[in-house]
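Apart from one protein chain that is not included, each protein chain of the complex appears where it belongs.
Moving on, here comes subunit A:
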Amino acid sequence: MSISSAKALRPRTSAGLQRRKPSRVNKTFYWMVIPALVLFVILHTIPTLTGMFFSFTNYAGYGEWNFVGIHNYVNLFKDDRILASYGFTFIFAITTTIVVNVGALFIAILLNSKIKYQTAFRGIFFIPNILSVLIVGYVFNYLLSNNLPLIGQALGIKWLSTSILANPDLAWLGIVGVTAWQSIAFSVIIYLAGLQTVPGELYEAASLDGASPWRQFWSITFPLISGFFTINMVLALKGLLQAFDQIVALTNGGPGTSTESVSMVIYRGGFQGGEYGYQMANSVVYLVVIVVLSLLQLRVLSRKEADFS
């Protein structure tokens, strides 16, 4: 409804404005956007295009360079370190996205039901979102390497008896856990906003009909908040594919290079390894991957949305 009324109003506005002061009004609006556009092009678009340009060169970040065609791109697919970083990043991002969304939806539903101290609990669950990812990583680094092994030893669980961050097979799980701990906070708030749009009468009617809470969730709640589900899934996956801070703090890519994310490889290779051109090719591939995954997700999830309604 709001969309159609906005559409109806818009032409009237401009007609009204144009009739009175046709050229001056236009100019003012241009002045409002041009400086921002210029700055955005200088600070965002040009770096993006420069990066794409250098991906076809052997530039080290300093000194001379030559065009090498698609040489960098071909090498990327033969580079075990690059392939491993994509593997780690995908597994990490997909697992964490699922954990975050299931956990956040569960907590949001609990917070939205008739509980005592609702505002206080809501406030507590949002705390991780106001903390620095890097510092949270450092705190958990200590907890996971010093305190968790003691609990593991006390319980006699072998894989928990040593630091999981030092274990090449389990370190990624530690990163998933800490990232989820922090990311759930924001998703909870978005789901809570969604849950508040669901009219309470629907539940009353459903419980009169004898529908179980489980049934009510799948038949009423989920279809009505599926738009929020889509947004959360897309935002979470896009953000997690770029993970950097928490990995620096927790494992710094280790043990070995088993938890190196793509962002980390680009940072290290580009700034410290003299691989500027090569890492720009990596970045372009990374950009394509993120755009394709986001669009794919939007398509699949919004088709689901339509099915439900």
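We take it that a residue touches a chain if its C-beta (ideal position, glycine included) is under 8 Å from a C-beta of that chain, and two chains touch if they have at least 3 such contacts; residues count from 1.
To be clear about the criterion, contacts and distances are computed from a predicted model.
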Practice task
Assign the chain not included in the display its UniProt protein name, restricting the answer to "Carbon-phosphorus lyase complex subunit PhnI", "ABC transporter permease", "Anti-sigma factor antagonist" or "Glucose-6-phosphate dehydrogenase assembly protein OpcA".
Solution key: "ABC transporter permease"
Handout entry: Missing-partner contacts on subunit A, residue numbers
Key = 2, 6, 9-14, 16-17, 20, 25, 28-30, 32-33, 36-37, 39-40, 42-48, 50-51, 54, 61, 107, 110-111, 113-117, 119, 121-135, 138-140, 142-143, 146-147, 150-151, 181, 186, 189-190, 192-194, 196-197, 228, 231, 238, 241-242, 244-245, 248, 262-263, 266-267, 270-271, 276, 279-280, 283-284, 286-287, 290-291, 294
